[in-house]
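Moving on to subunit A:
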Amino acid sequence: MRELIEHLTPRYSLGAPVFQRPGLTFVDVKRDKLRALLLDLRDKHGFTHLVLLTAVDWLEEGRFQLTYLLNNRAADQTLGLRLYLDRANPMGDTIHDIWPTAATYQRELREMFGIAFPGSPRVDEEFILEGWTDMPPYRRDFDTLAYSQQTFVERGGRETHEPRATMKHKLYPEG
Partner candidate 1 sequence: MKAEALSKMTNVEEVLETVAEFDREAHSFYTDLIPKVSKDIRYIVEELARAELEHIIKLRGLLASPNMRAHLKDAILRPVADRRFSDAIQAPELGDAPDDQEVLQYALAREQTAIEQYSELAANTPPGPMHEVFSYLANEESKHKSDLEALYYQIVHSGGV
Partner candidate 2 sequence: MFSFQPDRSQYPDIGPDGKFEIDLETGKFLKLWQGPNHPGITGNMSVELTVNGDEVVEGKTHVGYLHRGFEKLMERRTFIQVFPIVCRVCVPEPDFNEYCYAAAVEELAGIETPEKAKWIRALILEMGRFNSYMMSIGGIGGALGNGIVGQWLTYVRDLMLDRFEELTGARIYHMFILPGGVRAGLPEGFEGRMEEVLATAERYLDDTEKLLFTNAVFKKRTKGVGYIDPALFESYGVTGPNARAGGVAKDVRKDSPYLVYDQLDFDVPVEHDSDIWARATVRYRDLRVTIDLLRQILAKMPKTGEVMTSLPNVLHWKIPRGETYIKGESSRGEYGYYLVTDGSGYPRRVNVRGPSYTHAMALLEHLIPGTNIADVAALMVSLHTYPPEIER
């Protein structure tokens, strides 16, 4: 894997690789190099299996990470390509023509993270959420607790007590 990465790095200006364990490597890739790299990996280096495509919200850093996880079964190697998108205007490039199944992932990313993939089939159709009007819910700033508190009624009869405060209240209220 090291050799392959060394080979690809100058060509696709890859970032520093992370060799997570034998058989699993992560590396950063730039958006304009992604497509060529994916084709190269799929067609020349045996990474024919798109394991998954998903996003990570680095809210504090103002960016989304797209992770393209590719697998070369014969070599038992998995390569994670990390691509960073500006969180303010997240726009990805569709790869459904390379892996048709990617269309599903891209549709989900559009719905759950609000990342656009222009040209991806049915990308704007509702996927899992019907009639959703709030912000894309898998974004870090979507507060599930607040949502559930607004949406559902709490059942009454519940009250808890903190051990430390209880003891202070009862044993040394003045201290």
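On how the list was made: all candidates are chains of the complex that A comes from, given by their letters.
As a convention for this text, contacts are C-beta pairs under 8 Å (C-beta built on N, C-alpha and C of every residue); 3 or more make two chains touch, one makes a residue touch a chain; residues count from 1.
As the structure is a prediction and not an experimental result, all values here were calculated from the model.
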Given options 1 or 2, the chain of this complex that touches subunit A: 2
Subunit A to candidate 2 touching residues, read off their complex: 18, 20-21, 23-24, 26, 48-52, 54-58, 65, 67, 69, 73, 76, 78, 80, 99-101, 103-104, 126-130, 137-138, 140, 142, 144-145
